[in-house]
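Below is a structure I'd like to ask you about.
Missing here is one protein chain; the remaining ones are kept as they sit in the complex.
Chains here go by letter, A and B, matching the order in which they are written, and residues are numbered from 1 within each.
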Amino acid sequence: MSILPLLDIELAALVVMVAFGTIAARTLFAAVVSYVAYGLLLALVWVRLFAPDVALTEAAVGSGVTGVLLITAGKRLVPLRGGLPQAKVGRGLKLAAGLVAVLATAVLSVAIALLPDPAPSLAPQAAAAAAGPGAGLGNPITAVLISYRSFDTMLEKVVLILAVTGVWSIGRSADWGSRPATLGKDASAPPMALLARLLVPLGVVIGVHVFWVGADEPGGAFQSGALLAAMWMVMMMSGLSEPPRIGGRSVRLALIAGPAVFLTVGVAGAVVADGFFAFPRSFAKPLILFVEAVMVLSITVALPLLVAGPPSREAEP
Amino acid sequence: MTTLANIVCIACISGGLFFFLAGTAGLLRFPDALSRLHALAKADNLGLGLVAIGLMFRANTLLVAMKLILIWLLVLVSGSLTAQLIAARVRRVRK
Partner (left out) sequence: MIASTLAGFTGAALVGLGLYGLIIEPHPLRKLLSFNLVGSGVFLVFGIVARRGASGSYAFDPVPQAMVITGIVVAFAASALAVALILRLYAETGGVSLDADASTSASPNSDASG
């Protein structure tokens, strides 16, 4: 007679209500704040689904960094506040949209209710990968990311670089190579500077800890990268540091280091170990940690660059 | 002994919940941004502190208990500094 099913029902109702609040909010700022709260509640749902790694990622990237992105964007659109698109949303469109939404929900719910009962699972293969070719990692998700599905993870890092390149390309051609605009108008408010000085050193320590511990317990490269990226964003928002020049060599090297090292190790695996993207048995865990560390560096550089946006001439000193 | 620990834990968490309830009521009902910040500060400091102390009694190791206190301190610091920033902006907008 446990209270947990009641907690689950409450949590589900809360999540749906806050999501509804996001759609029904009157201003953009209220909608973004609702979305951040929704992300944190969703992290609790993930914990109930026995997925602490996903909960960490959702709270850090899904709600945290996305919230910063949207609020920064909303601030840059402030002069538009009175002149939102005048397209009137008629009652017919609302009805049609509601029907589409209800249809999608119904189809998805039926599919979920009809999921096969002895559920198919890749857990045995993943367990074999975790215990197996010398990986020896205690966290099965890290084992899957780096060892069982390593090619997917490397391609995902390449997608991040593509996104950064895309964001840079959206600036004007004349601005190529200069700095993105600063992240905050209150760039020198004293409480913000104090917050940066107190939080950032502690945040860096916690971020590195999350990376190191992610080999055996919940944590890992993405969560740690998101934390460290958030620390850099706090420094940029408080005026203690500026968005870097996108033409700078160190920025570009740091960005490509992650997938480049991963690809090199993977190709070398064809020569030194069992095959393409396999790790040598005796050396696997240190090599995996090294590859993950460089991945953390790339993610730490990529996420704030995505938030800072395209280069702009008026940010030149 | 564990019964006593459970009773203290439940008492602390209930106290923390009371402060969270009061803070939420303040957030929803107070007329002014500054007074709402005041209500939220109570929820952050006292509410979270009591919940953290209550959870400490159920922690398995000393390290976990210390982490809970660290979480409370981090929320204290960031909450109070953020409240300062919001209040400064409210005052600037009003002038």
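Basically, contacts are C-beta pairs under 8 Å (C-beta built on N, C-alpha and C of every residue); 3 or more make two chains touch, one makes a residue touch a chain.
Worth saying up front: this structure is predicted, and the values here are computed from it rather than measured.
Undergrad: As a test of the contact rule: which chains in view would the missing one touch?
TA: If we consider the entire complex, the absent chain touches A.
Undergrad: For the chain left out of this view, which of A:Ile3, A:Val89 or A:Val271 touches it?
TA: Here the residue in touch with the unshown chain is A:Val89.
Undergrad: Given the contact definition stated above, which residue among A:Val65, A:Ala189, A:Leu227 or A:Ala254 touches the chain not shown here?
TA: Counting the whole complex, the residue in contact with the absent chain is A:Val65.
Undergrad: For chain A, which residues lie in contact with the unshown chain of the complex?
TA: So the residues of chain A touching the unseen chain are 4-5, 8-9, 12, 15-16, 19-20, 22-23, 28, 31-32, 35, 38-39, 42, 45-46, 48-51, 53-54, 57-58, 61-62, 65-66, 69-70, 73-74, 76-77, 79-87, 89, 93-94, 96-98, 100-102, 104-106, 108-109, 112-113, 115, 119-127, 140-141, 143-145, 148-149, 152-153, 156, 159-160, 163, 166-167, 170-171, 220, 222, 299, 303, 306-307, 309-310.
The rule we apply is simple: only the chains that are shown with their structure count from here on.
Undergrad: Where the CA atoms of chain A average out and where those of chain B average out, how many Å apart are those spots?
TA: Measuring from centre to centre gives 27 Å for this pair.
Undergrad: Help me check something: in the complex, which residues belonging to chain A touch chain B?
TA: Residues of chain A touching chain B: 186, 189, 191-192, 194-195, 198-199, 202.
Undergrad: Show which residues of chain B lie in contact with chain A when the two form their complex.
TA: Those in contact with chain A are residues 74, 77-78, 81-82, 84-85, 88-89.
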